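Left out: one protein chain. Kept in place: all the others.
As written, the chain order gives the labels A, B and C, with residue 1 at the start of each chain.
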Amino acid sequence: MAEIENDKLREECGVFGIYGHPEAARLTYLGLYALQHRGQESCGIVASDGAELRLERAMGHVSEAFNQSHLDRLRGSNAIGHVRYSTAGEVSIAEAQPFLVTCQHGQIAVCHNGNLPFAREERTRLEREGAIFSSTSDTEVVLHGVARSQLPVREAIPQVLCETEGAFSMLFLTPNELIAIRDSRGFRPLALGRLGDSWVIASETCAFDLIDAQYIRDVEPGEMIVIDETGLRSSHPLPEQKHSMCLFEHVYFARPDSLIFGRSINQSRHKMGRQLAVEQPADADLVVPVPDSGVAAAIGYAAESGLSFRFGLVRNHYVGRTFIEPRQSIRSFGVRIKLNPVRDLIAGRRVVLIDDSIVRGTTSKKIVRMVREAGASEVHVRISCPPTISPCYYGVDTPSKTELIAANMTVEEIRKFIEADSLGYLSLEGMIQATGMSPNASCVACWNGQYPTRITREAETMWERDHESVAAEG
Amino acid sequence: MAEIENDKLREECGVFGIYGHPEAARLTYLGLYALQHRGQESCGIVASDGAELRLERAMGHVSEAFNQSHLDRLRGSNAIGHVRYSTAGEVSIAEAQPFLVTCQHGQIAVCHNGNLPFAREERTRLEREGAIFSSTSDTEVVLHGVARSQLPVREAIPQVLCETEGAFSMLFLTPNELIAIRDSRGFRPLALGRLGDSWVIASETCAFDLIDAQYIRDVEPGEMIVIDETGLRSSHPLPEQKHSMCLFEHVYFARPDSLIFGRSINQSRHKMGRQLAVEQPADADLVVPVPDSGVAAAIGYAAESGLSFRFGLVRNHYVGRTFIEPRQSIRSFGVRIKLNPVRDLIAGRRVVLIDDSIVRGTTSKKIVRMVREAGASEVHVRISCPPTISPCYYGVDTPSKTELIAANMTVEEIRKFIEADSLGYLSLEGMIQATGMSPNASCVACWNGQYPTRITREAETMWERDHESVAAEG
Amino acid sequence: MAEIENDKLREECGVFGIYGHPEAARLTYLGLYALQHRGQESCGIVASDGAELRLERAMGHVSEAFNQSHLDRLRGSNAIGHVRYSTAGEVSIAEAQPFLVTCQHGQIAVCHNGNLPFAREERTRLEREGAIFSSTSDTEVVLHGVARSQLPVREAIPQVLCETEGAFSMLFLTPNELIAIRDSRGFRPLALGRLGDSWVIASETCAFDLIDAQYIRDVEPGEMIVIDETGLRSSHPLPEQKHSMCLFEHVYFARPDSLIFGRSINQSRHKMGRQLAVEQPADADLVVPVPDSGVAAAIGYAAESGLSFRFGLVRNHYVGRTFIEPRQSIRSFGVRIKLNPVRDLIAGRRVVLIDDSIVRGTTSKKIVRMVREAGASEVHVRISCPPTISPCYYGVDTPSKTELIAANMTVEEIRKFIEADSLGYLSLEGMIQATGMSPNASCVACWNGQYPTRITREAETMWERDHESVAAEG
Partner (left out) sequence: MAEIENDKLREECGVFGIYGHPEAARLTYLGLYALQHRGQESCGIVASDGAELRLERAMGHVSEAFNQSHLDRLRGSNAIGHVRYSTAGEVSIAEAQPFLVTCQHGQIAVCHNGNLPFAREERTRLEREGAIFSSTSDTEVVLHGVARSQLPVREAIPQVLCETEGAFSMLFLTPNELIAIRDSRGFRPLALGRLGDSWVIASETCAFDLIDAQYIRDVEPGEMIVIDETGLRSSHPLPEQKHSMCLFEHVYFARPDSLIFGRSINQSRHKMGRQLAVEQPADADLVVPVPDSGVAAAIGYAAESGLSFRFGLVRNHYVGRTFIEPRQSIRSFGVRIKLNPVRDLIAGRRVVLIDDSIVRGTTSKKIVRMVREAGASEVHVRISCPPTISPCYYGVDTPSKTELIAANMTVEEIRKFIEADSLGYLSLEGMIQATGMSPNASCVACWNGQYPTRITREAETMWERDHESVAAEG
């Protein structure tokens, strides 16, 4: 069995919460259904019936992992849920969120989208003081902090997180309250919505759309929202910071029908494509997206350039997560199990391939080869963001710097490596402008290496070690 | 648990065969992987090691149903495989193909894409003579005929099929030979390819592309191909008939990267879209496909009309085959689990929705509503083929006439039913022209009710009964 | 993974049927639950709602293979079921019974306990006439015969079986009738019972006890019973023969709480033990059964001999069907995973081990060694039937003659092989007497080689070939 190839940066998680609905677990299940693209390795739901929290976690997709009897067990009108893509560390049910623990404050469940680069230091400190950890997750560190505080949970949470630089869009559930909190820089998205008399919170608004909830506004950077039987209360307990919202959400992670940071993903991508056509024109016959993520940008590129837009690569949507490889060598096999060229469209044409990123470059090379084998006379690759040169410490699964092709090669060298006739990236300015975000409120560290938080040498080294070892194993 | 809604006509099957390759079962598995869109309910492979045939069948997708140990059991260098979409009758492993039986000629396996409208009569006759049947499939009737013949298998097959009017693209496997045969009208596709020294045969050429085999030519209508250790021999043992190749393959069934009847599916669909724009223009802002099948036609429509092409409906590719429904009513829920509108694109716009067909009309109505709820000021529906008014007796799963909306309503009535601002279908002539097929060599019975074979009143009634009862149960 | 060792002769099947009960499938499930010891490889149920037969088959135990939804699908008030132990041939769902087919008489289902030694000849004849077979089972031959007959099913069945020498306790189900038939020699058991207004039929009466049905009488050798809405009718359509009821049912197969051929299994075994003590006394301290099958005879042996009865071997009832072997060699490991000696009981004692048979001798040798390693000063083996010297052609899974240790060695040679201090078998006369059966009505062919039916040289050779090849593979 071989795994389906996917050389993409990966969001680590999606979160969903609901308060005050008789079908809380069921709607959380549907919310996770809509957020499935943010993490496919494990999923989990915790529900509260006002007295007790109950947990179900499983490996795999929510549509396969959860059945009627799971949801029936998850009694109560409040719930939170999580989908996860594992980063460093072994894939294991012990890492699946939500985490549910008992402490002096009673039961607490938590789920987290983001990353806490300094959690390791805090973890070491806590261990020295006698704490035990059941997972490798930095989220567990926060739980310890809350458990140790003599303050009530809703006061302990900001107290603990005040001291943490990092990215966190977090949901907490106790028997009687749902708490949402987002870091002061606002790295990862978190949206607030309304479904009848119930409140809902989700990583992306597409989760609201599925259940017919209304998007109200984002949970703001630095904001904490506490929902209990007395209603919703907002506060801003975290120290103010310059905002640093992740633009890669706009480039690749989020679903095109979502609003992220209050802006339409589809529109951002379309504009990136238009701007890419302006900055990086190509003398060609066809514009072809690498599906599915390159589609919106390709439409924009075609519209701006006047070139024909065509679906020259077809994606097989019936692929599982693994497949049995043939023993004989088949050209470009790994990529072909998922993507297939439309020969008669491509043959003899000069093709502009639009993709959203090049990470290691290996898949791009296979796609270029496959398109050329299908008869393309020229293959021009255009990327709807700048070269990815630095790892993300804020909740995105990036390979180590030694593996990021753009950290180690010039654009021309990358072009040669992926065997394209030409290669062009969107500029940082062009990209930011396309999203309509303020440059001062955005995190673009993966493209320019300027991290909004301090990143200690230790954190960096530790991180490199983690991610290299994974690469070595895989 | 509710099933994912899919109001489409459905291909019943896909077939794949290979002769003379050490990895026969494994390549058949990959061939079925590529043909998965032609049938998702069951799959099966029979392999021959020259002495014995071995069978593995399972419910579900080939990527989930088959594992390494299945393939290891399927020893030998020849194999045939099948993916199936059930039509009338219970969904059951007893109906999954290939069928493998023993008779006086030894072991024979068969798999079939098509339908034999008169098999019931023959079945009744055989039963009167003492035959027993293990499935409800008409394919089993052919096996009986072959088993009863004193002629060798390769002579018995055409003898039996000579007497049968119907649609069949069939593969037979015996311990020593692979036999492919296609009915004289050529209803369903069947392509021949080459992989090194091995021969491969498949319903669509996309199966060749995945394993890097070369498309040679189609198995011709009325042709039988026998492959054994002495090589490949072609003959034309079936009586000649006017060709009647299924144009719905071009409209919807086949994968866009396949050649069907030697012609590019992607190109046909693009031209259908262009022609549709000529015949059925719309005063609108955006052209939006109903993904995934409407995409190529929508690109053509946009190109011809000059309107903007946009991905205004996003498909969730993480849906399983079922989902757990909420108990509360959610607007358009059934369709929304799979399709979601991009609000900011659609809101305030006049939208042309491009789809490939309207079967019962219920899903179209939900999509139109959903698009309107997302803010579209006008919704114009354009269909890239003529109204579907007659059931197919040649291997496509169509509902009974009473359920086919276009058999019972005018276009204007349908428009009202689906709540569109306007509705336009492609003309029969326009569609045929777009495919580049000869009108004299095409089957368009589902659009004009003129069946290439006689259809007895009995066959018709029996068929209606079968398909209605299913609807009533479902 | 290694399979749990079991060097026993094995019953091939158990059957159960019920007519006229609203919970027909559910009670059949329970009947099979009680008959599970007669076959653990596959199980199946067919139920009739008066119009349609529905089938569920599965590999494995009925308690694991069947769930609520299976039983819910099996609507109707009549049902038959089957548990199976595979003999020669591959283990496959295609071989699992009941078989359900359609023919000119409509749907017919059948299940069979027994064996038809001449079915191969008839099969060859049928194949020459054009029949097709979906399994390797001889039962399918009978179905063909019935399907070919112009007579109604209830007349066709005896007509077909009249011509067949062999062992059959068979149940047939059509939409409207349940038919039970037993061969004229009565090789295998079949009992008739009553549950309220419903009729029940089963291989052993223990199936009646579980559902609180009353045992009425046996279905007699040569008798056919037809149950339909008009009630139960008995006839004797098969030619009369000398009875030949299988005594191995009494020695080993049947459950001790069953009546077989109208006699108590527990009592037979107890008396065998007593008689064994008379014929084969031992100068020893303890009588220890090889559990579970040797227990009743051991109690009898102890009672008659005056020696102490002790449970010196403990059986682990938590073993699955396979286990993961250690790579290091562990003495007697294969047997020890299931059986363990009670050291303090055995150490220093002279032990009489009571078992019901020695087939290949390999397991007996391991048990003797294990008992000696546990400290026994002497190990005397006593077997509660005569040496097994001939294969069974009537529905019992026996190895080929070359593997039957008693067919190839004297008792003294066997004693040496299994490393016992002494070895004694019960005499044929003693055994028959213990069962209370008439010597003239019993089949003892496996002990004296005198088959009640002719066994052609061809049948014999074919049989040897089948069973040797299995041994060679395994």
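Rule of thumb we're sticking to: a contact is a pair of C-beta atoms (placed from the backbone, for glycine too) under 8 Å apart; a residue touches a chain by one contact, two chains touch by 3 or more.
Everything numeric here is computed off the predicted structure, so don't read it as measured data.
> Indicate each shown chain that the hidden chain touches within the full complex.
Listed by label, the shown chains it touches are A, C.
> Taking the entire complex into account, which one of C:Ala58, C:Leu232 or C:Val342 touches the absent chain?
With C:Ala58, C:Leu232 or C:Val342 as choices, the missing chain is touched by C:Val342.
> Quick one: say which of C:Phe309, C:Tyr393, C:Phe417 or C:Tyr451 touches the chain that got left out.
Missing-chain contact among the listed residues: C:Phe309.
> Touching the absent chain in the whole complex: find that residue among A:Lys8, A:Arg75 or A:Arg148.
The single option touching the absent chain is A:Arg148.
> Considering the whole complex rather than only what is displayed, give the residues of chain A touching the chain that is not shown.
55, 93-94, 99-104, 127-134, 136, 143-144, 147-149
> List the chain C residues touching the unshown chain?
Given the touch definition above, chain C has residues 1, 23, 26-27, 29-30, 33-34, 36-37, 40, 61, 63-64, 66-68, 71, 206, 209-212, 255-257, 259, 264, 266-267, 270, 292, 295-296, 299, 303, 308-311, 314, 316-320, 322-324, 326-328, 330-331, 333, 336-337, 340-345 touching the missing chain.
Basically, only the chains that are shown with their structure count from here on.
> Starting at chain A, figure out the least number of steps needed to reach chain C through touching chains.
2
> Let me spell it out: compute each chain's centre from its C-alpha atoms, then which one is farthest from chain C's centre?
A
> So the centre of each chain is just the mean of its C-alpha atoms; given that, what is the distance between chain A and chain C in Å?
Measuring from centre to centre gives 60 Å for this pair.
> Starting from the mean Cα coordinates of chain A and chain B, work out the distance between those two points in Å.
That pair's centroid distance is 36 Å.
> Approximately how many whole Å separate the CA-defined centres of chain B and chain C?
It comes to 48 Å between the two C-alpha centres.
> Two or more other chains in contact with one residue: find those residues in chain B.
Counting only residues that touch two or more other chains, chain B contributes none.
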